[in-house]
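Report on the structure given below.
Yeah, one chain of the complex is gone here, protein chain that is, but the others are all in their spots.
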Amino acid sequence: MWAKTEKEKIAGIPSARKKVIYIWEYYKLWIIGIVFVLWFGTFAYHQYTTVLHDYWCYMIFANTYADLGDHSKLWEDYTEYAGFDLNEKAVVFNASSYFDYLKGVTGNSYFEAFVAFADSGTLDGITMGTESLAALGETGRLMDLESEACASIAAKYSDRFVYCDAVREDGETVHAAVGIDISDSRLVTEYEGYAEPCALGIAALSDNVESVELFLDFILTEDDSRLVRSE
Amino acid sequence: MKEKRKMTAKEKNEAIWAYAFVAPTIIGLIVLNFYPAINTFWQSFFKTGDFGKGNTFVGLANYQKAFADPEIWQSLINTIKYAIIEVPLGVVIALILAVFLNRKLKGTSLFRTIFFLPMVCAPAAVAMVWKWLYNQQFGLFNNILHTNVAWISDPKIAWISVGIIGVWSIIGYNMVLFISGLQEIPGDYYEAAEIDGATGIRQFFDITVPLLSPTTFFIVQTRVIGALTIFDLMFMVMDKTNTALTKVESAVYVFYKYTFDQGNKGYGAAIVMILVVFIMIVTVIMQRAEKKFVFYN
Partner (left out) sequence: MESARTRARVTTAVIYIILIIMAFIMLVPFAWMILTALKTNQEAISVSPFYILPHNGWHWETFGEVWKSYNFVLLYKNTLLMIFFRVVCACLTATMAGYAFGRLNFPGKNFLFSLVLIQMMIPSTIFIIPQYLMVSKLGWLNTTAGLVFPGIVTAFGTYLLKTGYQGLPKDLEEAAGIDGCNIGQRFLRIMMPLTRSSMVSLGIFTALFAFKDLMWPMIVCSSVTTTTLAAGLAKAQGQFSSNYPQMMAAAVLAVVPMIVIYVIFQKQFVEGIATSGGKL
């Protein structure tokens, strides 16, 4: 009914220019809406199909001004060392994060972002000053390195463990290994990440403990085969 | 008992339009807000696992603990005290300013912009200024008043000091809403009143107050909810070591402390649920009152 009368109406308009003006004037909201929906639909489809949803490894380098983010030298050396297929999953190095649990974190948005990454299971590892990391461990958001999941890390690096004493809600104190000291690692010597003693912790909900282990091997082994290989 | 009857075709048509109109909002709210909220509700029955150990189901233990925790009760009282300062003062001052700025005066748009500025200021600047004003030794207040008051570390008055910052930062916000409400009052009412020789104050009480009552109710309702979920003011000027903190910290602050700072999500979730139920009770009472005090033409 409606389509027919509209068709007749439009056919009755003399010039093509006026037809376009008529259609635009009466249906501009619809036209804009449809164009927007089509454009957005394409965008959403494109993002959904092309963007990688999974990570090989998601690291946070907190409290450093060194360039350690995505596509930095550290990032490229590590992905090459680990031999990750970057078309399959992504490697994210997040180097803009500034918080210190020792100094209080209430209202610090960087800390909130850390919590979001840690509690959603995205985060795999985090580095910061040794004492701050031990303090952060008190929140229970770092993995106990003496647990089963970290057995092979413990076998290699247990002499480097950093411990924290966390008082839990029922009053008992938990003594847990939450960090691995990396003060003498290449992260400090070669990539100049930290000036103070620093340590690496693994996120409690991480699924990629092996990737973090690879990262540890990468920054801690003296073996220079990687450099030879790239030459 | 509600009378059940079949809808007429016209009513059916209206309902279909209405569902189409509310659908985007309701679907969005369910996906973006209620799904996470239900997650949180579910979490409140668990003890959060630390260091990668899984959560354990504890039933109502978190709630039992929260109800027995004097800190929670104190924080609820603190929140109510804060709301009692912020809501009435914020609303009344903003209303007066909005009425002034709605007159044909020179420079109103400049004043409107100035009153809006506190809302866009960097929180760090706001915190620094207030800390300076309240400083016991060097602070402006103590210097002007020749007193030696510990404005933000004396538990007896710290809640008032924080409340004042709350009022200060909310005035611009309420004012924008009041101005928009005032715009919707037809000008002819005032013209008629002017011919009758009614003074400004008479006009205010006879025309502005009743015709603005839907806007006022809206502001009061949203501000009560806003004040009861207040959070950022508490850490803005008060350090963690401040002895008055326990007499000022709001319920959301306590929730935040457990969930974020300490990673105790299960307990934090229980606190939020208690708070939401409390605000719901307050809201139901207010919605009842709406029918009595609000005038719709």
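The first chain written gets the first letter, and so on, giving A and B; residue counts start at 1 in each chain.
Note that contacts are C-beta pairs under 8 Å (C-beta built on N, C-alpha and C of every residue); 3 or more make two chains touch, one makes a residue touch a chain.
These numbers were taken from a predicted model, which means no experiment stands behind them.
> Where the complex has a chain not shown, which of B:Ile157, B:Ala198 or B:Ile279 is the residue touching it?
Here the residue in touch with the unshown chain is B:Ile279.
> With respect to the chain omitted from the figure, which of B:Ala9, B:Ala124, B:Ile195 or B:Ile285 is a touching residue?
Within the whole complex, the residue contacting the unshown chain is B:Ala124.
> Specify the residue from the set B:Leu32, B:Ile77, B:Leu145 or B:Ala289 that touches the hidden chain.
B:Leu32
> With the missing chain put back, which residues of subunit B would touch it? List them for me.
Touch set of subunit B with respect to the missing chain: 11, 13-15, 17-19, 21-22, 24-26, 28-37, 39-40, 93, 96-97, 100-101, 103, 105, 109, 111-122, 124-126, 128-130, 132, 135, 138-140, 168, 171-173, 176-177, 179-181, 183-184, 186-188, 200, 214-215, 217-218, 221-222, 225-226, 228-229, 231, 252, 255-256, 259-260, 269, 272, 275-276, 279-280, 283, 296-297.
> Which parts of subunit A are in contact with the chain that was left out?
Listed in rising order, the touching residues are 29, 40, 43-44, 47-51, 53, 65, 69-70, 92, 94, 96, 98, 109-110, 112-113, 116-117, 119-120, 122.
FYI, only the chains that are shown with their structure count from here on.
> In whole angstrom, what separates the CA-based centres of subunit A and subunit B?
Centre-to-centre distance between subunit A and subunit B: 34 Å.
> In the complex formed with subunit B, which residues of subunit A make contact?
Subunit A residues touching subunit B: 104-107, 111-112, 115, 119, 137-144, 147, 149, 166, 168-169, 174, 176, 178, 204-206.
> Would you pull the subunit B residues touching subunit A in the complex into a rising list?
Within the complex, subunit B touches subunit A at residues 48-53, 232, 235-236, 239-240, 253, 256-257, 260-265, 267.
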